[in-house]
Each structure stands twice: as C-alpha cells, then as structure tokens.
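One protein chain is absent from this view; the other protein chains keep their places.
By letter and in written order, the chains are A, B and C; residue numbering begins at 1 in each of them.
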Amino acid sequence: MSKLIKRTELSNLIKDGDTLLVGGFGLSGTPFTLIDELAKLDKKKLTVISNNLGEKDKGLGILLHTGCLKKAVGSYFTSNRDAVNEWSKGNLEIELVPQGTLAERIRCGGAGIAGFYTKTAAGTKLAEGKEERVFDGETYILEKAIKGDVSLIKALKADTKGNLVYDHTGRNFNPVMATAGKIVIAEVQEIVEAGELSPYEITTPHVYVDYLVMSNYVKVGGRYVDAGKQN
Amino acid sequence: MSKLIKRTELSNLIKDGDTLLVGGFGLSGTPFTLIDELAKLDKKKLTVISNNLGEKDKGLGILLHTGCLKKAVGSYFTSNRDAVNEWSKGNLEIELVPQGTLAERIRCGGAGIAGFYTKTAAGTKLAEGKEERVFDGETYILEKAIKGDVSLIKALKADTKGNLVYDHTGRNFNPVMATAGKIVIAEVQEIVEAGELSPYEITTPHVYVDYLVMSNYVKVGGRYVDAGKQN
Amino acid sequence: MTQGSRIKIAKRVAQELSDGDTVNLGVGIPTLIPDYLGDKKVDLQSENGLLGMGPTPDDENINMDLISASKHPITMEIGASIFDSSDSFVMIRGGHIDVAVLGALQVDQFGEIANWAIPGKDILGVGGAMDLVAGARRIIIASTHQAKDGKPKLVEKLTFPTSGNGRADMLVTEHAVFQFSAKGTELIEKLSDLSLEELQKITGATFTCRFIDK
Partner (left out) sequence: MTQGSRIKIAKRVAQELSDGDTVNLGVGIPTLIPDYLGDKKVDLQSENGLLGMGPTPDDENINMDLISASKHPITMEIGASIFDSSDSFVMIRGGHIDVAVLGALQVDQFGEIANWAIPGKDILGVGGAMDLVAGARRIIIASTHQAKDGKPKLVEKLTFPTSGNGRADMLVTEHAVFQFSAKGTELIEKLSDLSLEELQKITGATFTCRFIDK
C-alpha cells in the first residue's frame, strides 16, 4: 500500500499559488476529507477548478472562509451564495466555463492535446476573446487544455496498486481530473487487494494515481457525514 | 429486441461511396460476420477507416478481392501484403494516420469536436499539409474529426436495449467508432435481457447503437471460426 | 404561474416524445415531464453521467452519489449506464441526445435561445445549457408564456445573452405551441382560450398560423 498517505501530508503536496483540480458535481463525488484538510492549512492564492464551489459551508464552499482562494474555474457557482458574494466583493476571480467544455478541456490536459474546436458557446459572451473558426459551414471556438498542479479526487474504492472505482454518478469529473494533475491524490472509502477489482470495472487505472488518502467520512442514510463528528 | 436485424439487411444500410468505420485491432474485436456479408454485396467506392485492413484473406483483408474499396484510412497496413500490393498497383488509396491520432479523430467525430491540436506527427511526413501551431513553446498540428456513414463494430454481448460490452482488448476502436457513425451496426455473440449488464460494465450505452446482428462466428480454442464452415 | 399551467406545459411536451427517445430534461417545468409519459418509454440522460435516470427513491434508498443534474437523489432504470462527465458530453455535444427540453428566459422568432444569464445580474452559472443548445438533435423549450414581470418570452430579437448558435425547434407555453424555422415562428396549436389577437398581444414576435381560428 505504498500509495497510502496520511491526510496531514497534503500540506507538503500543495504549494501557495497552485492550481487544484477538484472532483465532484454538487456534493457527489467530492473529496470532503481532503478539502477539510486543505481548509486547515495556511495556503494562499490557490486556483480551484471544479464544476461548482460546493454549496454554502459544504464541500469546497468551506474554502471561501479561509482566504486560500484566488480564483475559481467552473460551470455553476450560482448555487453557492457565498461564492457570489465573494466575487461581488472582489475577493474571488471567477472563470465561467460550459460544463461540457470544462470536462473536455481537462481531458485534453491529461491527453497531451493543446486545444480543440467546439460549437458550444460559439457566438456567446463566454466566447469573447476566443478564436472562432468555421468548419463545414459551422462556427466553432478554440478551447485550450486545462492542467492542474494537484488533483484532489474522490473514489469509492482503490486497490493496493491505486486502481479506482467510483460510486454511481459520484464518478463525474473525477476520472478526467485524475489524468490532468501533476500530482493526483484520491480520497477513498476503502482499499482492497489488487486483483479484487475486475479489469473491466477499473475506471481510473493506477498509472494516474499518486497517493491515496482514507476518507474520514461515512455514509449515513445515503449522505456523507464526518465520522469524527458522529455521535 | 427491436434493434436485432438479419445480416442480409446490411445491403440496405450501406450505399456506394460510403465511408465505413470498422472496429478491430488486427483481428481482435473484428466484425467478421458483417465483413463477410459486405464482401458478398456489390458495393463500390467504399472508404474503410480501420486500424488495419485485417490480414491477408482475413477480416477486412477479404474486401481487397471484391473491388468494393476505393480508400483505406488506418495506422498500419504493412502486415497485409495484399493491401500493399493493391496500393502499389494504384487500385487502393491509403491514408496513413498515427494510431492515437486515428482514435482521437474518431472520438472527436462522435463528440461534436471539429479538430484538435496534437504533438504526435508534428515535424514528420504525416504532418504535410496540416496546420502547425505552437502552444507553450511546443509544436502541435491540427487534426480534424473523422465521421462515418456506417460503423461496423464487434462486441461480446448486447442487451436488448443495445448496450454493449466487449471482450478484453477486443474493445479497441469499437467504442469510439460506435459514437462516430451515422448508422451503427454491432455484431454480437449474444444478446441478454436489459438489466443483466451492470450499469458499471456497459461500455457503449445503447444510444449509440442502431442495429444488432448475431455473429456467425464461434470461438474454438480462443480463435474465431465461421460456425457455418465448422465440421 | 399555477401548477396547473406548469403541468399543462409538461403534458404537451410529453406528447412530442416518442418511444426510445433519449431525452435530457432541464430544471423547472421539464422535470415534471416523466409523470406524463404514460406508456411511452424514453431514456432520460443526466449530464452528470447517467443514461436511464429513474424516479426519486424512497427515503431509505437515497444515495447522494446517485443524483440528477439538479442534484436531487434519483434511481436507475433497467438498462441504465454510468459514465464520466467527458463521456456524458460526448453524448450531448456529439448529437446523440434526441430531444433536450429546456427552460428559457427568451426565445427569438427563429428559435435562438437565451437561457443562462440576465443582463445586469451576476452571471455566475451556465452548467450544461450551452452544450445542450449546441448539441441536442431537437430542442423543445418548455416555459411560461411570459416572464414574472409580464414581458413575453418569445421575442423578435433577444435582449438577454444568447446561449449559442443552436436553435430551438419548438416552444410550448401554457397558451400555445410554436414551431421555429428559418422563416420565423409558426403557431401550430393553441392550448388556451385566448383568441389569436389576444395571444399576439402577449407575444413579443409575430407568428404565422397553420390553422384558421378567430
């Protein structure tokens, strides 16, 4: 289990000014333990790339209270009032990216592709400053790859080699983010022996995973709760 | 089982001049039955996009004897002498594409992406005529999406909705080709009830599959043989 | 807007869907549609990574890692499949979704859609709206005829930011069904007692009419 580290080691893996790719859609597939740990650290000027900034006081939402964030890149921030407020006050830069473009840009970052042409957002405010190009009579815009210094992802299980499987739609952005971070840290509920996950079931091959951290959360009634705060 | 058709219906689904995406790497994951059927038809000027043109007299290789091919697009033809000969005689156009670029171009065709920038082949003969562009100090070339009129793919099993699973590395190009054909026909060994394949195991969701054809081949000693020709 | 009107819209959109269609439903009125499909079997796609979305589970079967794009707990239908966000948008942007049913702030006379941002308000959310507008084969807008301030949603020219070059094929409101083409808007069905004149009065774009009516 050489990839397994303590969550407190996060401090040495993330630097001020880093760009973090953080998995999750809403709160599903969110690395709560890693985010809790990050919130305890005195990191500065981080850019977080994630579909949402969690919800108010939940998931990535807690980072809005710690002063570690410089910028957020994602598709939907409106559901977290704190994010909107911080942005209004000028405390947080926001880059809004269509959800599909976000997923594809991250995939490209992990795939050695520098950029791609998509119809999504062509002709809209979100295409301002982006190169337009016509292919077969239709207008496309150039979108560039996204990479991260560190990816914080959440899986259901790992095996001892670091292969990952996810829980239903908790999969979402996690597999592409696993490919696009220089350092990839996966929070997991359980680690099983190599060979227990079938070759067909493995969604993220171990080559993408640098470290595993045991989740501090458990599911109660289908909802994650902090095991440390349970009665 | 409304997607299940007889293999003889292939005649009505492929037109002269069509571009076909044909799954398989070497002979693994090859839709032998569909290819046999195609060889019986009097189609003309087809373009076949496939990693190889099968092997001599095997898989796509048999189409070199029927006069139906105008052009082949793929990454490796050297292993089929017939393909090399037909090309030398001027009977077959060949477009050589690096294997990864081929897979990505087809994926883009299925994903609504017009083109992408890759380092692969930049500076080589295979980049001639392709746009070069520098991103972050490295040279990339623009590669454009590939789409097909008809995809002929091979899966291990389908369920009655048309969801597909593949046999080991027989998966190869089949899933991307399933996304990039206007008509997608999957040859399968077996059709099971919807619900028998787990949501995690399904590799090609049914939305990509238009028709299913039962394979005429069976595996003997790990190798496919034509069930009709078995003793 | 009464719940009755919302249901009327949902029911009418449901008529447009066919057995075997793969459908993506936006937030709001579109989420009511599954209740009015009768015997029709459509496959619901959820952009966070599921084809074959089923109804809300009982309390004891909730799994917050099995949620809809609106972030509500859901279930899976038989034959469902799970994929990641990039594969989900291959499906959406590659033209593999038969019908997207979306809400809208405005639709212009040619079907151009504004459904993500209000000028002067903070623009901090787009989600999958632009991907669906660019990629779905057919787009039906399910919306109230007028905004809360009484302004018509169907307009000659958008004053709200566009969602892209994709066009709606149809608009269903509590009063009418409109069809869009390069020629403009055609009224193809009335769903309330309003006369054509009354309907035109509360509509921001002129429309032609397929049927004779007073």
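Note that contacts are C-beta pairs under 8 Å (C-beta built on N, C-alpha and C of every residue); 3 or more make two chains touch, one makes a residue touch a chain.
Because the structure is predicted, anything quoted here is derived from the model rather than measured.
Partner chains of the missing chain, restricted to those shown and counted over the full complex, are A, B. Here the missing chain is touched by one residue of B:Pro31, B:Gly61, B:Pro175 or B:Pro205, and it is B:Pro175.
Set against the missing chain, the residues B:Thr33, B:Thr47 or B:Thr120 yield one that touches it, B:Thr120. Where chain B meets the chain that is not shown, the touching residues are 25-29, 51, 75-79, 83-84, 87-88, 94, 96-104, 106-107, 118-126, 138-139, 156, 166-176, 203, 219, 221-224. Contact between chain A and the absent chain runs through residues 2, 107, 109-113, 159-161, 163, 179-180, 194-195, 197, 199-200, 202, 205-208.
FYI, only the chains that are shown with their structure count from here on.
The leading chain pair by number of C-beta pairs in contact is A-C.
Summarising the inter-chain layout, the chain whose CA centre lies farthest from the centre of chain A is B. Spacing of chain A relative to chain B, judged by their CA centroids, is 34 angstrom. Centres computed as Cα averages put chain A at a distance of 29 Å from chain C. Multi-chain contact residues of chain B (touching two or more other chains) are listed as 111-113, 199-200.
Residue positions 50, 76, 82-83, 89, 93, 134-135 of chain C each touch two or more of the other chains.
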